[in-house]
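For this depiction, one protein chain was excluded, whereas all remaining protein chains were kept in their positions.
For clarity, chains are labelled A and B in written order, and residue numbers in each chain start from 1.
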Amino acid sequence: MEQQLDFLVDKVVAELQKKLGEATEQAPSPKAETGGLIQLRSEPKAEPVASATTAPTQAPVANEQPAPSAEPERTTHVPNPKYKEGLDELLSSTPARIGVWRTGVRPLTKTMLELRRDHAAAVDAVYGEVSQAVLDQYSLFTVETQYDNTENYLKRPDMGRVLTEEGVRLLQERCQKKPQVQIVVSDGLSAAAVDANLKDVLPSLMDSLKSYGLTCGTPFFIQGGRVASMDHVGEILEPEVLVLLIGERPGLVTAHSMSAYMCYRPRKGMVESERTVISNIHRQGTSPVEAGAHIGTILSKMLEQKASGVKLVL
Amino acid sequence: MNTKTTVLGQTYQFRDLKEVFAKANEDKSGDQLAGLAAADSRERVAAKQVLADLTLADIRNNPMVPAEEDEVSRVIEEGINEKIYSEIKNWSVAELREYILSHQAGDNELKRISRGLSSEMIAATAKLMSNLDLITAASKIKVVTHANTVIGQKGVLASRVQPNHPSDNVQGIKASLYEGLSYGIGDAVIGINPVIDTADSVKDILNMTKDVMTKFDIPTQNCVLAHVSTQMRAIRNGAPADLIFQSLAGSEKGNNAFGIDVALLDEADELMRKEGTSYGPNFWYFETGQGSELSSEAHHGMDQVTMEARCYGLARKYNPFIVNTVVGFIGPEYLYDSRQVIRAGLEDHYMGKMHGLPMGCDVCYTNHMKVDQNDMDNLGILLSSAGVNFVIGVAMADDVMLNYQSTSFHDIAAFREVMGLRPAPDFEKWLEKMGIMENGRLTAKAGDPTIFM
């Protein structure tokens, strides 16, 4: 192919010029005008504020649910900034609420209400419940921990680590014992995180397991679960490796963030450092499908190395 | 040592000092979780009553965590001035409380007596104090410290600007830093919590903050709040660190869970003496918070107020520049609602000041606590009135990296304005030079981050 270099270049250029010519006629776009200005590999300059948000979200494919939009609006209220373009540059560099301006020493009403709105979304996520339809879609049956109610769940993390007797019985009845990989889903501190991300993370993880030729036990859902509930499950089902997909403590940027905790041979008395974690899984953070694929890689390495947490070499 | 009392016709016999200490606490979800809390208000009062009559010698002679078993106990024990202690060892806790609150005990007297007190004794007085007692006592103590600049003076409310970024993007950190500076925030420290705990990344951020400080001639100090050993690696690689940071726990086991011990802190102290970039003599930045020992099951069956006091006992060995209680970060299982958070904030501030420490407070909460921004307004004003050395400034209170809410740049400006407080003097002069502040008030230019571009 290398000998064809000149030839190829000619063709690329010719075709490119043709294509660009057509494109320019139809709809002028910054990229289509490269005939004049050589645009280098840099962000398009137009639309400073709109395109400056941390993660542009595209319209999802048809069967998607509407995107949760708790993203702060990236507009600035600083009336006469010393360097206007500079302000856009600052805003595009961080999701932090900057360039918000003030009245006296207090925030503007809009800014204050945005903060309260995002806090409301976060609180709702803590007190919400995972949609049954989402669980049904992946045939996840539900077991509960001893958490009892949300207030108690918040005050007594120890109770969220132990399944009810009924839960233990259900696992014994319905789950494959000693699987190679056990997948567990839990609401944790954000039911909304499960609703938002499970449909991307879980099938991508399943594909990954398939790619690595790993077999998977019977997945299920834990209501009122804490991270260490994986230890109790480990005692009951004795999987080689276990992954727990669990809702994270909601923040204001998103209330929909999920974590994946992974462990080799989970059992009672495991310490944090024996678990491997991928956190911040959501649309604007770690891509859910990419996380699913990567979790499979981590699990396969755990099986290879018979270790997890700090002992695992990734 | 008497551990028995009668309240409202019911007699209470407490097992030991630990039980008295725990049950004398105001209600906290963390003490409940540990199974240490008083069953009801009556039992709580009984414990307080017993505690009030115990002498300081009782507390010292019945160590709750023996020095042989725990190096934090040893540090506290070794720090006690025997001469001062012997003058007051027969005082009851009630007498100590009354002395602290009396008019005869001013700044100097309290600093002197502090040297004869163990952390447990200071914790004991906190348990007998109302919120206003805690404010009254703490407001008498001024702890002035010096790194590059001086903070802690009367009438000064300093602030840490906390320009965190979810992926440590240096430009993004800079953006929030500029915003904070433009509101007059950052006189205590420019302090970043990194996502990436590598010496490289820490060094990059230290270099960037130092560059900004140099370019605009900002009288403050920089710090990156990575694990102390990571900061040490960065410093050895030439990173410019004015302050060195570490989170502390109140027991050896708790510190081990943080990956530190006294030997490591000593080593870091030595390194900062040799390679720290601030004038000193104070160059440590410590953070603490009620409940951290229980979360690592390192609490030795003790309540979270007493364990918190022990953190301060350890901290004072190192004459820190600033100490910060991150009061509402750890979650509802330790501090459930705003009432508990506000109480803990006042307790920590008082206990720190009684240790002679330059106490600040991260007035903060997470989204799964029964707390909102109004509660932060309240605690901020209470601490400002108690003379807190510094508070934390985050853009609109929303920390996009740690996912919790603290106090905003606006809030700190309001605390200052409402309470008649000022930034640290050198910093205020600089704000005036930059045209951000005039006569203690923000100017029309304030709030425009692009003045630093």
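Here, a contact is a pair of C-beta atoms (placed from the backbone, for glycine too) under 8 Å apart; a residue touches a chain by one contact, two chains touch by 3 or more.
Operating definition for what follows: contacts and distances are computed from a predicted model.
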{"item": "Chain not displayed: protein name in its UniProt record (\"CoB--CoM heterodisulfide reductase\", \"ABC transporter permease\", \"Iron-sulfur cluster-binding protein\" or \"Ethanolamine utilization protein\")", "value": "\"Ethanolamine utilization protein\""}
{"item": "Contacts of the hidden chain among displayed chains", "value": "A, B"}
{"item": "From B:Asp40, B:Glu69 or B:Asp197, residue that would touch the chain that is not displayed", "value": "B:Asp197"}
{"item": "Candidates A:Lys177, A:Lys210 or A:Lys268 - the one touching the absent chain", "value": "A:Lys210"}
{"item": "Residue, one of A:Thr254, A:Thr286 or A:Ser308, that touches the chain absent here", "value": "A:Thr286"}
{"item": "On chain B, residues whose C-beta touches the chain left out of the figure", "value": "167-168, 195-198, 200-201, 204, 453"}
{"item": "Positions on chain A contacted by the hidden chain, ascending", "value": "1-2, 4-6, 8-13, 15-16, 19, 33-43, 45, 55-64, 67, 83, 85-86, 89, 199-200, 203-204, 207-208, 210-211, 259, 277-280, 283-284, 286-294, 296-297, 314"}
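Just so it is clear, only the chains that are shown with their structure count from here on.
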{"item": "Separation of chain A from chain B, taking each centre as the mean of its C-alpha atoms, in whole Å", "value": "34"}
{"item": "Chain B residues within the chain A interface of the complex", "value": "29, 32-33, 163-166, 169, 171-176, 178-179, 183, 331-333, 336, 366-369, 372-373, 394-398, 400, 403-405, 408, 410, 413-414, 417, 442, 446-451, 453"}
{"item": "Touch list for chain A against partner chain B, complex", "value": "78, 80-84, 86-87, 89-91, 93-102, 104-107, 111, 115-116, 118-119, 122-123, 125-126, 154-158, 189, 248-253, 255, 280, 285"}
